[in-house]
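Input: a single structure, listed below in structure tokens.
Removed from the display is one protein chain of the complex; every other protein chain stays in position.
Now for chain A:
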Amino acid sequence: MSSRLQAEHLYKVFGRRPDDAVERIRKGADREELREDGVTAAVIDASFSVAPGEIFVVMGLSGSGKSTLLRMLNGLLEPTSGRVSFDGRDLTALDDRELREVRARKISMVFQHFALFPHRSVRENAAYGLEVQGVPRAERERRADEALALCGLAGWESSWPDELSGGMQQRVGLARALATDADLLLMDESFSALDPLIRRDMQDQLLELQKTLKKTIVFITHDLNEAMRLGDRIAVMRDGRIVQTGTAEDILLRPADDYVASFTKDVDRSRVLTAESVMDTEVRGDEADCGCETADPATPFTQLCALSARLSHPVAVVAGGEGEGGERRLVGVVPRQRLVGFLGGRPGTEGGEPVPCDRPGDARGEKVISRA
């Protein structure tokens, strides 16, 4: 089975008689209706699965239930209904002691506001999870120092959290989560409290670490750009429900509804789109024969633009080859018009040929005064 973490029909309802509320929601009652009775449905019928080594991002605005969802994954909150299974074990069936054991060894967590213990040094913070497991002092300090070094904090072990900048504090938070060798990392808006440059740094570092560590990560964010950057797959939440699950491109190019589409408006498409997602797959077959530069399907959008500017004809997208002696095959073409269209946020413009201008000569006759 390829999924490591699986959530099946999770519900979380706060308030009186939550089970009744779940029943009412299943029968079609909506959230507002329940709220009038003082019952809050935080998460409604959430199902997804996360593959080993995958970064799964849950994206939603505040109040969408994403943090509640995350806390059900490690049992900090008990689902009102539904199942969470991890490595084939049903977490919802465990008792408190077993659940604590799983949290200590298998699942660790990184918090929005770092949640470092102010009365412990950086090393003691990083070693906290190991201390809970009962690892002897010498070993846990060694492993804590390793984790700190991994996060770029070598030399800061004996400092105190309040002496570090926000970014460094979150590195300590990350090191604390990594030190336990847990397979599953839950990250709750972990980079949201950092300023943009540091946030970018931390994202890069997480991706870098992930290349070697191959953890399974569930990452919560309200920032779609961050979601697109980090997520192998993204779940978009709205009002307690998951409205769409898919890759960054799926979300961007094939939004499930207007809500998701409105979300994607402000996204910097050039970072997400690749040649594969913008190319026109209807090809004649000879476009790559001219010996000009070509793109491959993974070529980022910005590079594609640069390429297109240098060519007088559409860019050919060629797959395969790559030094393995495989057969190079033309898979699509990207006309310049199409590039501009995607950038403008109209992903559905396939075949949208330019409309001819009916009075091209007028531009000269009635002088348009343009002042840029």
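To be clear about the criterion, contacts are C-beta pairs under 8 Å (C-beta built on N, C-alpha and C of every residue); 3 or more make two chains touch, one makes a residue touch a chain; residues count from 1.
One rule holds in what follows: contacts and distances are computed from a predicted model.
Undergrad: Just to verify: the chain that's not displayed, which of "3-isopropylmalate dehydratase large subunit", "ABC transporter permease/substrate binding protein", "RsbT antagonist protein RsbS" or "Cytochrome bo(3) ubiquinol oxidase subunit 3" does UniProt list as its protein name?
TA: Hidden chain identified via UniProt as "ABC transporter permease/substrate binding protein".
Undergrad: Based on the whole complex, identify which of A:Asp20, A:Glu78 or A:Glu101 touches the chain you can't see.
TA: Only one listed residue reaches the unshown chain, and that is A:Glu101.
Undergrad: In the full complex, which of A:Ala29, A:Ala51, A:Val132 or A:Val283 touches the chain missing from this view?
TA: Among A:Ala29, A:Ala51, A:Val132 or A:Val283, only A:Val132 touches the chain that is not shown.
Undergrad: Write down which of A:Pro118, A:Gly155, A:Pro196 or A:Gly285 is the residue touching the left-out chain.
TA: Candidates A:Pro118, A:Gly155, A:Pro196 or A:Gly285; residue touching the omitted chain: A:Pro118.
Undergrad: Against the chain that's been left off, what residues of chain A make contact? List them.
TA: Listed in rising order, the touching residues are 74, 76, 100-105, 107-109, 111-113, 115, 117-120, 128-129, 132-133, 160, 176, 180, 186.
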